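Before I ask anything, let me first share the structure, which is written out below as structure tokens.
Of the protein chains in this complex, one is absent; all others appear in place.
Our next item is chain A:
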Amino acid sequence: MNNLGVIFRRELGSYFATPLAYIFIVIFLVMASLFTFDVGGFYEAGQADLIAFFNFHAGLYLFLIPAVAMRLWAEERKSGTIELLMTLPVSRAAMVLGKFLAAWVFVGIALLLTFPMVLTVNYLGSPDNGAILTGYIGSWLMAGGYLAIGSCMSALTKNQVIAFILSVVVCFLFVVSGVSMVQNAFSGWAPQWVLDTLASFSFLTRFEAISKGVLDLRDLLYFFSLMGAWLLATAVVIDLKKAD
């Protein structure tokens, strides 16, 4: 695991070596504010909180995070560097974690750059800054969940577009499993525990709780075990189809 840091630094650096990072950050910031002020009715609500801001993160991430994650492994396959990487003395865990953490920290940087939002709401009123902090933590954890899924999908293919679409689809399933529409479709014929399990798998259900300022250990556990499971799956996929 000594090499985790080395892999992490290279990956994080590679985001900023191309315009990709800057484009992503700009789009993320523009979209986030657009949704908050326009669609979310931040001013109209007249409340000193960032609910309107965090509400849209699940939807925003659905498309933006797969765009970050798609290159993680697909690009290595495409360019053949996966052979270089895998014949270097680096453990599988260090590769998978190093890449994931770099992407996660990158998204974290983008998230931190929304700080003017916090300044604005503090200027306009006196919000519960503790709730805002847990909102940020929750959002970052959710981004980690998306990224772990994206990492696994990216490991499946050498085509970044396919990786992107697969991640969007799988992430979508994880988002909608808690939406009332899906829940209604199951209620009536499926037993209650199925409904509960489905809802408990949803990013939305978990994130809503955290963004309201409730940092429950179970929600934290959910996100970390979700990331752990998908990253483990990533390692397995890479081992199974190294050469294609």
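Simple rule for what comes next: a residue touches a chain if its C-beta (ideal position, glycine included) is under 8 Å from a C-beta of that chain, and two chains touch if they have at least 3 such contacts; residues count from 1.
By our rule, contacts and distances are computed from a predicted model.
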item: Protein name as given in UniProt for the chain not displayed, "ABC-2 type transport system ATP-binding protein", "Putative monovalent cation/H+ antiporter subunit C", "5-methyltetrahydropteroyltriglutamate--homocysteine methyltransferase" or "Transglutaminase family protein"; value: "ABC-2 type transport system ATP-binding protein"
item: Contacting the left-out chain in the complete assembly, out of A:L84, A:L112, A:L173 or A:V194; value: A:L84
item: Contact with the hidden chain (one of A:S14, A:S33, A:Q47 or A:N159); value: A:S14
item: Sites on chain A contacted by the missing partner chain, in the whole complex; value: 2-3, 6-7, 10, 13-14, 17-18, 79-81, 83-84, 86-91, 242-243
